[in-house]
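All protein chains but one are shown at their positions in the complex.
So, subunit A:
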Amino acid sequence: MDLKFWFNENNGNWFHQRLNSAGSRCGKMLAMDQGVVEEWLSEFKTLPESAISSYAASLKEKASLVPAIYKVIRENYSDLLEPVCHQLFEFYRSGDPRLQRFTLQFLPELVWSYLSVTAGRDPHCSGCIEALLLGIYNLEIVDKDGQSKVLSFTVPSLSKPSVYHEPSTIGSMALTEGALANHGLSRVVYSGPHLQRETFTAQNRFEVLTFLLLCYNASLSYMSSSSLQSLCQLSSRICICGYPRQQIRRYKGINTRMSVSAEFLVQLITGIHYALCNGESDMGSKALDDVLYRAQLELYPEVLLVGNAIKSSLHGGALKSNKEGSRSIQVEITPTSSRISRNAVTSLSIRGHRWKRHDAVDLGSPDELMEISEVDEGFCSRAAQGGSPPTIVVSSNSGPSGGKTAAKGQRRLGSKLSRDREGVPESCRDPLSRKQVGGRAMSENLELLSLKRLTLTSSQSVPRAGTLSLSHTTSAVFSRSFEHMSNAFTVSNPVPVRGHSLAPSSPSAHETNRFSACSLQEDKLAYVVERVEHLGPSQHKQRSPSISFHLSTDL
């Protein structure tokens, strides 16, 4: 397990042994290319340590070198393959990022070369490529101190403040197991630690290659377009060889099927995604299709998931990348006002509606927004912490009749409201209700607004409700709320009542949940909601969630 092994001069012969076993055949390259490569080979050998940095910078200028090396790799039998692989490994070992990237750009081509040889069961001649791939792998799985490298990242959480947001403005969050588990920021390992490998076996092949692709993907921005093209080609070929689609793509190479792993394909897709958006849209989309094709045949959900998402995001309203092969990304000025019409019922409008009803607090305050408990998504994080009392009490208050409601909290607020209406000034104990008095004028105003909005919505659906056509236009449970609303509207029509209580308060708790978890047709999907209710009797009691709709006919 001594990883110094790789650097140690004494037993570093392993690489050379592998190289020697590779055996070399006659080459048929053009003399010019050969010259370029040979010059490159000899140049680096004589380079003093101090000159490496400037040499790395100058590599870019050798325009004909990269294509020549590609040729060497593609022609498996070239004399030059062995020294080229060796030099590429030396580049990687040097630690200079530019030299490392120089080597990495050939990775797709090297992987293809290796895999095609393996599939063709041609045991000789891929030896030096294998050695190079394993060499890079073994260098990359350890950090500078020779310890196994572990790649991890932090899963951001909206419940923790960040440079881009404050938890309070996000409002309530779904109380799922995951959300609770994630309450803090958690660090997640996505790759590593890996074992060092001395040979490729059928078992470790894709583990090694996946990790190599991960390294490649980490420096995608530095890769030339020829490298990206080679990646797309690699992806297409791996996925279609031996399958009927090979004929469509007219690829006449090997025609045996190659086994793949889901992770490997996901890494390929990551690279393809970059290529697709950075100038290689044609080859990229072909490659993506081929990978998806294979993923369907192999029934890999992970690959299908990511591939479908990429495809759909390209069609959707996503950013357009520049078509003409350049890598730039274009954005346009977008209208900042909401494109959703104001009278549509949205999650927010429903949330706001219930809240405006009874907590006469100003709209704009984000802090108060926090305190809205939202039945459909569990409860707000502050309440979840258990410290502050739940401040939202939803009641079906409607003037004096509000006192009828059963729930304790409702009665409390209900009476308060009615007192307010009677104009009795009262010093309230809790700060919220003080605000309530203060902001009443405005909130009434807002109330008026929201009433208008709701009335509009329901009036639109009135004729339909009458003919019962609404029920079949929507299979989501949510439609029921509309029916309720419109029914109520018709009911209240003859009698000019100011408000009409719709939902019976406590027994409807469950139903209300359904309203908000509207389109979840399966009860199972809404299981979170049911869980919430069992969490604490006190919270439950005070937040007995009932929706009340105020509908007034005189508007």
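Operating definition for what follows: contacts are C-beta pairs under 8 Å (C-beta built on N, C-alpha and C of every residue); 3 or more make two chains touch, one makes a residue touch a chain; residues count from 1.
One rule holds in what follows: contacts and distances are computed from a predicted model.
Of "Tetratricopeptide repeat protein 7B", "NADH dehydrogenase [ubiquinone] flavoprotein 2, mitochondrial", "Large ribosomal subunit protein bL19m" or "Exosome complex component RRP41 isoform X1", only "Tetratricopeptide repeat protein 7B" is the UniProt protein name of the chain excluded from the display.
Screening A:Val36, A:Ala56, A:Ile73 or A:Ala262 against the full complex identifies A:Ala262 as the residue touching the chain left out.
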